[in-house]
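Heads up, one of the protein chains got dropped from this complex, but the rest are sitting where they should.
Entry: chain A
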Amino acid sequence: MTGSLLKIEGLTKAYPGVVANDGVGFEVAPGEVHALLGENGAGKSTLVKMIYGLVKPDAGRMTFQGRPYTPAEPRAARAAGVAMVFQHFSLFEALNVAENVALGMENPPPMGDLAERIRAISTAYGLPLDPARTVGDLSAGERQRVEIIRCLLQDPKLLIMDEPTSVLTPQEVEILFHTLRKLAAEGTAILYISHKLEEIRSLCDGATILRGGKVVASCIPREKSARELAELMVGGEFAATDRAGRVSGATILEVDHLNLPPMTQFGPALKNVSFSLAAGEVLGIGGVAGNGQEELLATLSGERPSGAGTVSLHGQDISDLGPNDRRRLGLLAAPEERLGHAAVPNLSLTENAILTGTVRRPLTRNGFLNMGAARRFAEEIIKGFDVRTPGPHVAARALSGGNLQKFVIGREVLQSPEVLVVNQPTWGVDAAAAAAIRQSLLDLAAKGAAVIVISQDLDELMEIADRFCALNEGRLSEPRPTEGLTMEEIGLMLGGAHGMQEAAL
């Protein structure tokens, strides 16, 4: 690799109360796959947003292809040859793939030509995608392909990907990596952010490690173990989860022949879902997101009432109780979508603690808010779950993705639930914090609570769950003990749909 494509020196960006990037410098060569590593809130997203012209640096210099580079907005960055795929997709569900791609272009060619080019690129890079399909019908991985193809149409020199794999199945990850390697071989540099260290070890040529906004190390990921990488990120050692000392007790939660129509036009229906859950037990529900995971959480949390007799807690039918009545009985939930569902972006962390905390915590007196108590509760969550933020007065949307996730999980765990349902609990959370979250779920179970973990991450489920089942197209397989479960059996449970079977094998 000769010369550098992108060179960054002394890049600094401060937000109120935090310096998100502090004198950051590194180089990316053409054709290099370069990883940005760091804990939640280390400043990775802020850094790439500056490169993509979304955030203006306070100080520092960038050089791109040997020329000074100061993108005022994403359009300027794109014109210079920088493209970015965001973690959250900006696609219109009701439009088809080609229309969505056209909407993102400054001068879209005629639809026919565009569809042709999409087809050409998608075959050239091994990203199967039909331009005529409606986006609402696509899986998360396919949606991401739309975003990637949208980038590739601009023939970028540098492609930035911020946590691209957290929503993908293992098989989709393989396809993505294949494409990225091909792109790199053709000379496109890739700046890659992920918390999945094994992926980084297999994909990336170099890595820059950020901590507290500063570059603390750079290394060649292949030459380090995942554990070493994680320790470079936190600057110390971190503990593995400990699942010792759990005995399951009596049945707490029972779901019986639960059927539900789809919530949205493109959503799946729940079909005949039945399972039961004992005290002290962790039930892992695997499967690709979008197969009824959100729907299942909504019916358990009480956001969507279900038919009489379908959900019961301690033998009491709670199917028609709302979220707060269920909280009172000890059934708590943490949805996967952090902004706008689990938390309100524009409200402070104190107010977000009030959002679900009033039933089990004395945050109100005769309906009047006790702001002091709410602030103390928020501070307790921040402290207990190591949420990196200047304080509880900060708006939820100013937190980094992983830190808000820690806050959301912490808020529910600290309310001592009897049953806790979490969906993608470590989505976007760094390795050390993910271990801490998993440990807190295990501790909860050790204290006698029942925990349901809905996750796409099979390793995570194998690590903490006592029993495992899979949710596929709204159907739930029979739960089986995780101990002694082979990958082959898991693959069969996942039902073969979406190619999960091969992937799991």
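Here is the rule we use: a contact is a pair of C-beta atoms (placed from the backbone, for glycine too) under 8 Å apart; a residue touches a chain by one contact, two chains touch by 3 or more; residues count from 1.
Please note the rule applied: contacts and distances are computed from a predicted model.
Visitor: Out of "Nucleoside ABC transporter membrane protein", "Glutamate/aspartate import permease protein GltK", "PQQ-dependent dehydrogenase, methanol/ethanol family" or "Sulfite reductase", which one is the UniProt protein name for the chain not included here?
Guide: When "Nucleoside ABC transporter membrane protein", "Glutamate/aspartate import permease protein GltK", "PQQ-dependent dehydrogenase, methanol/ethanol family" or "Sulfite reductase" are compared with UniProt, the left-out chain turns out to be "Nucleoside ABC transporter membrane protein".
Visitor: Identify the residue among A:A342, A:V387, A:L414 or A:A431 that touches the chain left out of the display.
Guide: Only one listed residue reaches the unshown chain, and that is A:A342.
Visitor: Of the residues A:G307, A:P323, A:G384 or A:G448, I need the one that contacts the missing chain.
Guide: A:P323
Visitor: Based on the whole complex, identify which of A:V101, A:L329, A:L349 or A:A398 touches the chain you can't see.
Guide: Answer from the full complex: A:A398 touches the omitted chain.
Visitor: Need a quick check: the contact residues on chain A for the chain that isn't drawn.
Guide: 15, 72-73, 75-76, 79, 301-303, 322-324, 327, 333, 335, 337, 340-347, 351, 354-356, 358, 364, 367-369, 395, 397-398
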